[in-house]
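Below you will find the structure I want to go over with you.
The other protein chains are all here in position, but one chain of the complex has been omitted.
Note that the chains take the letters A, B and C in the order they are written out, and that residue 1 is the start of every chain.
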């Protein structure tokens, strides 16, 4: 079974710190893939995204998604970090890192985990503009489509 | 057109340094994917891989592969670092980092670039065991198969 | 039974959590949503479109036809937007 490292955190996420431990001291890891999801602000009007989450279930559901990826792809290690609270434009919202012997498994596991995080992890984003709170970000049907890609039997 | 940053280097590759610049000061990047390929030594007998390369063509071919990925996927930035010379087990051989608005393009561009690097970038690996040089690593047919995935018309 | 509300479900109901004792006729998630809507305008407004409301039973995602027998914690929330 793969090694899992899951955390839901209020502090900024450090890519280097989270990935350094993945292959540290190992010589049987051939591939490390990381995905970093950043807070975007294309219009220049966003002050912050406020991420509400379901404490307890957030960690549990991310763990279930990571376990599902580990069962499906030949990966050695999976690390996930997810922010909650206020996140500023340019800051990291989510980090997924996968380590495996061969590259395809690492790529697929990271992509699979992201698709299911989007649709299954209990987080909700509220936009804060300079003028005040402006509403909840709506779920995207493109995320449902992305998840549906993986629906073939394991 | 996407921003490209390509380097073939003799020094160790630093994931954090290479990726920090990708989204630095930007608020329109939503996704960063990195692939790190590491020197493996499963038997515990490898002292180093010696990477021979074709100076000039190595940079040119990696640039062509990155340009091809940029034309095919909606990515903003592509960075590639490739080592040459002696690489010890656990060290990074290659780093590919892609930044885009949405995650699918970043994942696909990084995966595409890796598949073509394996089959098109002019590098050759020689194994050095504790007992001396032990021969050239043979190309894998699985790498040809991986590249063939992308052969459908752009 | 402990109820948790998140995001705009929480805002419309005006509470993050409460403890309730639904009548014995409330057997499924769907029953629970219908019963909650009888509890006042805030609930009616939050749950008026049940298809927009996602449910977790004891921290596992569940469908609206799932039984709530023996469940200790029910969470109601909009479609998730994490990651």
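Everything that follows uses one rule, which is that a residue touches a chain if its C-beta (ideal position, glycine included) is under 8 Å from a C-beta of that chain, and two chains touch if they have at least 3 such contacts.
Computed from a predicted structure; not experimentally measured.
J.: Which chains here would be touched by the one that got left out?
T.: B
J.: Among B:61, B:76 or B:108, single out the residue that touches the unshown chain.
T.: The missing chain is touched by B:61.
J.: With the missing chain put back, one of B:6, B:51, B:69 or B:99 would touch it. Which one?
T.: B:51
J.: Which parts of chain B face the unshown chain closely enough to count as touching?
T.: On the side of chain B, residues 37, 51-54, 56-58, 60-61, 82, 93-94, 114, 117-126, 136-139 touch the unshown chain.
We adopt the following convention: only the chains that are shown with their structure count from here on.
J.: How many hops, at fewest, get you from chain A to chain C via touching chains?
T.: 1
J.: Between chain A and chain C, what's the gap in Å when you average each chain's C-alpha atoms?
T.: So the centre of chain A lies 26 Å away from the centre of chain C.
J.: So how far apart, in whole Å, are chain B and chain C when each is placed at the average of its C-alpha atoms?
T.: Spacing between the chain centres: roughly 48 Å.
J.: So how far apart, in whole Å, are chain A and chain B when each is placed at the average of its C-alpha atoms?
T.: Each chain's C-alpha centroid was found; their separation is 23 Å.
J.: Enumerate the residues of chain A that touch no fewer than two other chains.
T.: Each of 37, 114 in chain A touches at least two other chains.
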